[in-house]
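Note that this complex is displayed minus one protein chain, with the remaining chains in position.
Chain nomenclature is as follows: A and B, assigned in order of appearance, with residue numbering initiated at 1 for each chain independently.
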Amino acid sequence: MISSTLAIARKDLRLAFAGGQGPVQAVLLGLLLVFIFSLSAAPGERFSPQQAMAIFWLCSSFAVVLIFSLLFRFEEENDTATALLLSPLPVQGLWLGKTLAGLVLLLLCQVFFFPAALVFLGLDPGGNPGGLALMVLGVDLGLCVLGGLIGAMGHGQGAKDALLTIIVFPLQVPLLLGGIRIGVGLMQGVPLAALGDWFGLVLAFDAVFSGAALFLFPHVFRGE
Amino acid sequence: MMGSGSLLDLRSVSHFFGSRLIFKGVSCVLDPASIMLVAGPNGAGKSTLLKIMAGLLAPRAGSVRRGVPDRSMAFMGHQTFVYPALSALGNLEFWNSVYGRGLDDAGLLGLLDRVGLKGFALEAAGTFSRGMAQRLSLARVLLVEPELLFLDEPSTGLDTASQALLHNELEAARARGAGVVWISHDLERDLGRADTVLQLSGRAMAYFGPAGEFSREAL
Partner (left out) sequence: MFRIYPKMLMFLAAATMLLMAVGQYAIWVYAPEEMTMGLVQKIFYFHLPLAWWSFVAFFGVCAASVLVLWTGKEKWDVLAGVLAEVGVLFSGLALVTGSIWGRAAWNTWWTWDPRLSTTLVMWFVYAGYLVLRAADAGGAKGARMRAVLGIVAFVDVPLVFLSARLWRSIHPAVLASRSGGLEPEMWTTVWINVVAWGALFAAVVLARYHGAGFARRVEAALVRIQEKTLQ
């Protein structure tokens, strides 16, 4: 299962970058959001760390929706979804492969969002890059685990996959709160140990929704 | 006839879409080294039956037993199952790892050569004509070396040379002991190649038996 999961992730990343596109749409939307929010402060006025972190995670949240919409669109043309269902690949492997590919693309988007937040929002990264990376990874994982499950529901639904966002965003709330709170804490020099509760919550989200996705994905992605 | 060595065994299979009956009471057996032709008018549910046989759909009633694992099963239909943004070789590389076949690039190029696409190995499959995409689909089937093969009118859009290629591969598959279920619109042409015929008509199975005893007038 691991090798075919990696094959899915590799294939999806190749497809994403074929034609030089990649997650360009998600990156542009995120940058645009950062820019527009930067207008909400008067010239010379700085954003509070909480505002800056909230905007950063809002961009990431929008990016996840676009990324998984893209990843599942790959299986619509020529009905490759059916070919995957007929293959020996366990269907959970497909979910895992898509989640991994989504995680890579999301991290790539954030490579652009982060400096944009530094420049436009005056975000101060603080002195704990390791902790920050750990937090971003933990929250991103949760976003992608959920994205991989809900994104598959948009598969073959045409315009309806835009509707799914109205349920995805509120579901992400615990993760976004965690990302904002940990980020602000780290920037203000709070030690990692003091943020244990929040890390616990983020990991609980990752674990609970991974379990739910393993159980539920076969019901979402099937031949009917 | 119901021997445990059969590749496929359907008993009293019925299917509905919503509350609409598609067909009922389909029972059939596919033995190794044989070709089953599925016949019937448009809308009789032939494609649905094939999906049920392949395990894509669960029948509403009855049972389906397949004697081969998923990795020894292949399906070729109207849809080409091709990723347009990947090259012909890239498509095969992907299915190679999903099916765990372990072929190297030379092996995959050999398959492309057999379907006449070697010169297009590195070109994006999205630029292919329908016939070429179907030949790439055929290469995927060859890659799997299936013991159980499902064909849903695969010759649509194929030129004469490609059709000959497909028919050769059918004979080769039967010769190595594989079973084939084949939906064809051209009964005149294909009946001679089949061992058994299953005919769907009037929302039920109208005939299942040796191809030689199947009378075309029943259609």
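One rule holds for everything that comes next: a contact is a pair of C-beta atoms (placed from the backbone, for glycine too) under 8 Å apart; a residue touches a chain by one contact, two chains touch by 3 or more.
Small disclaimer: the values here were computed from a predicted structure and weren't measured.
S.K.: Would you mind listing the shown chains in contact with the chain that isn't displayed?
M.R.: Among the chains that are shown, those touched by the missing chain are A, B.
S.K.: Among A:Ala9, A:Val91, A:Met153 or A:Leu186, which one is in touch with the chain left out?
M.R.: If we include the chain that is not displayed, A:Met153 is the one touching it.
S.K.: What residue numbers in chain A mark contact with the hidden partner chain?
M.R.: Spelled out for chain A, the touching residues are 146, 149-150, 153, 160, 163-164, 166-167, 169-171, 173-174, 177-178, 181, 197-198, 201, 204-205, 208-209, 212, 216, 219-220, 222, 224.
S.K.: Tell me, which residues in chain B touch the chain that this view leaves out?
M.R.: 18-20
Please note the rule applied: only the chains that are shown with their structure count from here on.
S.K.: Approximately how many whole Å separate the CA-defined centres of chain A and chain B?
M.R.: It comes to 39 Å between the two C-alpha centres.
S.K.: Going by the contact rule at the top, pick out the chain A residues touching chain B in the complex.
M.R.: That would be residues 3-4, 6-8, 11, 14-15, 18-19, 74, 77-80, 82-89, 223-224 of chain A.
S.K.: Going by the contact rule set out above, which residues of chain B touch chain A in the complex?
M.R.: Within the complex, chain B touches chain A at residues 51, 54-57, 69-71, 73-75, 79-86, 90, 94-95, 97-100, 124, 133.
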